[in-house]
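Just one protein chain is left out here, and the rest sit where they should.
First chain written, first letter: the chains are A, B and C, and each begins at residue 1.
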């Protein structure tokens, strides 16, 4: 068992990491830090843990993490992560970072969208973008480094919207089916847990319930991450018009992309492309018929993808459903950690989630 | 008081018509027909009416409608409407049709999307598309015909998605700000009442709750209606890629369009265009800041519109929120009837709806 | 038009008062005070008011209220109300108080449950408990005092749970059908708007959604108010075991009481008792069949009551549904104000609320 820390454990993503790590056969959760509930029993803050664990949240004591742990999951806000990562890596700790700090490869783009200078730009090259469907080879390479040379690894886990959007388009992008240079129009809908646990006017029940709205239009920080990822997959620059919406769901995220097709492709070929691309993926499944719904993936690491070929407008509509706290955050981080440490990718994630 | 019938009164749209007509000072509801609850008290089927009305649903007895009423609201499925309308008009009854049957001007397009030949194509020219923000002049002209020459009128009320989408884009389209020929990408989210009152696997609580999905992708019948309307507003053909979604709301509909701008327009000019366009509208309001939310318009005839100029991609993101059963159906029909009969447009609709 | 103030206008109850007063033909809202959104346009805080009013929230400037208004609705927390009321009454302003401060007739009971000494106990006798179904005569007497002698009036509006519970049991209590001295077991379920607009862990979407729990068990401050009211109606002391629950509704409140019947009464007689008791009530309706649902009364001032005679256990199960912000707060306050000022009781409240 590898001693494991979750830093930022009391937020919605952090507590999902706690939940899955407590049941994981290879990672032993020894440290769950927070600056909001320091000293409280986990079961006091989240009463669902009653009878499951006596563990107590501790403060952000990084020395303690450095002494005892060999791997740390970071579920802290951006800027907080880049302040911690160099120190943790230097202490020989492998870092699975769920913040945005190491996702954007160009520090100038980071600065432009996040409004602050990157404090550890030298680590951007080392960080592997933790989307296994795209970067499994790179993750496995890290695993080799860890195993053979005693190196530490840094995985930068994708944002929730970029995860779903990349998975919706990956097969078509890799096959060169999207018209080069065309604008990719992405509309996404997220559950309210995506807005975090800090009480505000936005995430009150009476504000979010029975309500839908677009937010952060043309300014959401996941935009450059989506552009970077899909441009890399397409091997050409694809601008993205990204509009996220909030809907009255606890969890669940759907990303729907509408893109121009490169040429006269047959619908069957489109479907085959997706089917083959995802045939062996353990968590990402292509629906041969119909479009995905969030309810089918909530509670675990699965992603479901569906497409429609709109022949009338020569466009592809691709939709991907994930759990924003699962495949969009906590469980994908554990999937990456499994790969990095040479475990079966499904370790600790291999259960059938509720279906209603 | 004009004696008034609602034909198809027991569905969600029909019952909203009933609700507003029971409180209307000029229309007297004398007949509420249905083929599902014939003979039942309205308050038995919808217990919210207890103590408000003793009215009873009757069967579809068109003779009775023809004898007693001077205006009929049709909340019946497509094909049922076109079978009734000629008979009603011939009997001197003005028809406010909420079905799809007289929306599409080209009977071949109707046939293509609705899968059936139009049985009253000669009336398509006479039918006025009941979107007052677009066609107020034509509606007023009908009013004159009614008042001076004793003619009957036929108003074809827009669908819920076309209403919200047209209102989101109308100012920009009329001002020629959208790039001619570019594909208009529309993503919309509707509450579950849009799926109707007939029980099915889709509209069960346990199917729709905590769930979001796209449906009828590239095949929704509102697509040609949206294309017809926005192309008419733009005075040029604009193809539409339309993707509707279902979200766990009772009522409320948001349509978000992403479009290419024609040229280098300033953000201020865009905002001015919208502000001026909607400055005097009684029900459609432009938000000078922020994007609209459905909760702000549910329960009445209001529409709220917000825009963002995405300079980075030279696109306009425009979003409009309506109540799918209100401005998207029943109350807009009453707004049209008010105009047609020379009443103040707000008659019977002039109250402040709940704000949470 | 009587110039009218709402003090505490930005909370959920306050804003409902604002909504109904803006549409009221006799009360002219001239002043909407708040200490949370001072200086903001109402439509900025609650965007549903966009295009409906340009009114701006002002701070709690009581001098301004005293100069300009003849009636004030108080939607402030307990203790804040009793600090204001003497001053307002002295300035000749009639006060409709929605706080708890003047509900409990015994200042010692007030102190026991509210944890603070009552600062205006001399006004407790003057305050009329504003439940028209129980106290219409007393309210009309106030109206006479106002009209003929230029007196001011003080109405203390019931809490939401006491309103629903009293209406569930009133006919049986007045008819002496409940066993004297038996414990009245009340279980109630409230929507989340009852928890107020101040963000906290409890009223977050992700806390309240898909969740139900009992709270404030045996300690809820509405308990002594329910006991006082039902004991007064029964003309004997009836202890109350009151358990409120929170459910994932925006608004709506259901109170279900289980009580021992006094003797072998026939079911028909029970039903007749309720039917006659509520036959002429403008807002409270008895269901001859079935039990009430909150959805039927949300958005207005209606209450619906249903009963079941459990012959097996010789008990009466009575259930009443109200809108916690409507009949349970804002609209009942306006109903009282209508009576107090000699208006038709339904003035400004006479519309048919949405039925789904």
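Miscellaneous remarks
Quick note on the criterion: a residue touches a chain if its C-beta (ideal position, glycine included) is under 8 Å from a C-beta of that chain, and two chains touch if they have at least 3 such contacts.
Just so it is clear, the structure is predicted and the values come from calculations on it, not from any experiment.
Of the candidate positions B:12, B:27, B:73 or B:341, contact with the unshown chain belongs to B:12.
In the complete complex, the hidden chain is touched by one of C:106, C:210 or C:344, namely C:210. Residue in contact with the omitted chain (choice from C:45, C:170, C:195 or C:321): C:321. For the options A:211, A:228, A:304 or A:332, the residue in contact with the chain missing from this view is A:304.
Residues of chain C in contact with the chain left out of this view: 183, 185, 187, 189, 206-207, 210-215, 217-219, 239-241, 243, 245, 247-250, 252, 254, 256, 258, 260, 291-295, 298, 306, 308-310, 312-313, 315, 317, 319, 321, 356. Considering the complete assembly, chain A touches the hidden chain via residues 12, 15-16, 19-20, 22-23, 46-53, 193, 210, 250-251, 283, 285, 287, 290, 292-293, 295-297, 299, 302, 304, 351-356.
What chain B contributes to its contact with the hidden chain is residues 12, 192-193, 197, 199-201, 203-210, 248, 250.
The criterion applied here is as follows: only the chains that are shown with their structure count from here on.
Separating the CA-averaged centres of chain B and chain C is a span of 37 Å.
One finds 47 Å separating the Cα centroids of chain A and chain C.
Rounded to whole angstrom, the centroid-to-centroid distance between chain A and chain B, based on C-alpha atoms, equals 39 Å.
Multi-chain contact residues of chain A (touching two or more other chains): 206-207, 210, 248, 250.
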